[in-house]
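Please see the structure below; I have some questions.
And then chain A:
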Amino acid sequence: MRVLALLTVILTGILLFFGTQDMPNWADPNSPASIHVSPRYIEKTLEETATPNVVTSVLADYRSYDTLGETTVIFTAGVACMLILRIRRRRRE
Partner candidate 1 sequence: MFDFILSKYNYWIYIILMMIGFYAMIGKKNLVKKIIGINIFQTAIILFFVSTAAKRGGTLPIVEHAHGHGIHHIHAASYVNPLPHVLMLTAIVVMVSTLGVALAIVIAIYRRYNTLEEDEILEQRK
Partner candidate 2 sequence: METIESIRPLLAVLVTLIGALLIVFTGERHRNLREFWTILVSVLKFVIVISMVPFVLEGRVLEYTIITLTQGVSLQFRVDQFGLFFGVLASALWIATSIYSIGYVRGLNEHAQTRYFFNFALCLSATMGIAFAGNLLTLFIFYEILTVSTYPLVAHKETEDAIMGGRKYLAYTLIAGVVILFAIIFIYTLTGTLDFKPGGFLLGRGQSTTLIFLFALLILGFGVKAALMPMHEWLPTAMVAPTPVSALLHAVAVVKAGVFGCLRIILYVFGPELLHNLDLWLILAYFAAFTVIVSGMYALAQDNLKRRLAFSTINNLAIIVMGAALLTPGAITGSIFHMGSHGFMKITLFFVAGAIYVKTHKENISELDGLGRQMPLTMGAFTIGAMGVAGTPPICGFISKWYLAMGCLEAKQVIFLLVLLISALMDVAYFFPIIYNSFFKIPKEAINPHLDEAPAMMVVPLVITAVISLILGIFPNAFFHFFNLASTAAAKILGGM
């Protein structure tokens, strides 16, 4: 079982290594992620949301629906814990 696990992990590692070859270098200002989509958040944040903190403006405005999902996840987890841990009350009869 452990050998199998180790094998899976090594395979995954090789796959990741393989993929990394074409990754942009660290902190490359011209990587696709820095050029596409994200510049607008920085450039328009004041104009469109009047929030200097861009992370906030994305979190609470541009992608606020994700944040709704995020809170729902916490809610789900909370209710889930109560659902799982609630013990049957044994009636003493």
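Keep this in mind: a contact is a pair of C-beta atoms (placed from the backbone, for glycine too) under 8 Å apart; a residue touches a chain by one contact, two chains touch by 3 or more; residues count from 1.
The candidates came about this way: all candidates are chains of the complex that A comes from, given by their letters.
Nothing here was measured: the structure is a model prediction, and the numbers come from that model.
**Q** Since the rest of 1 or 2 are in the complex but keep clear of chain A, which one touches it?
**A** By the stated definition of touch, the match is candidate 1.
**Q** Quick check on the complex: what are the chain A residues that touch candidate 1?
**A** 1-2, 5-6, 8-10, 12-13, 16-17, 20, 23-29, 31, 33-34, 37-43, 45-46, 52-55, 58-59, 63, 66-67, 69-71, 73-74, 76-78, 80-81, 84-85, 87
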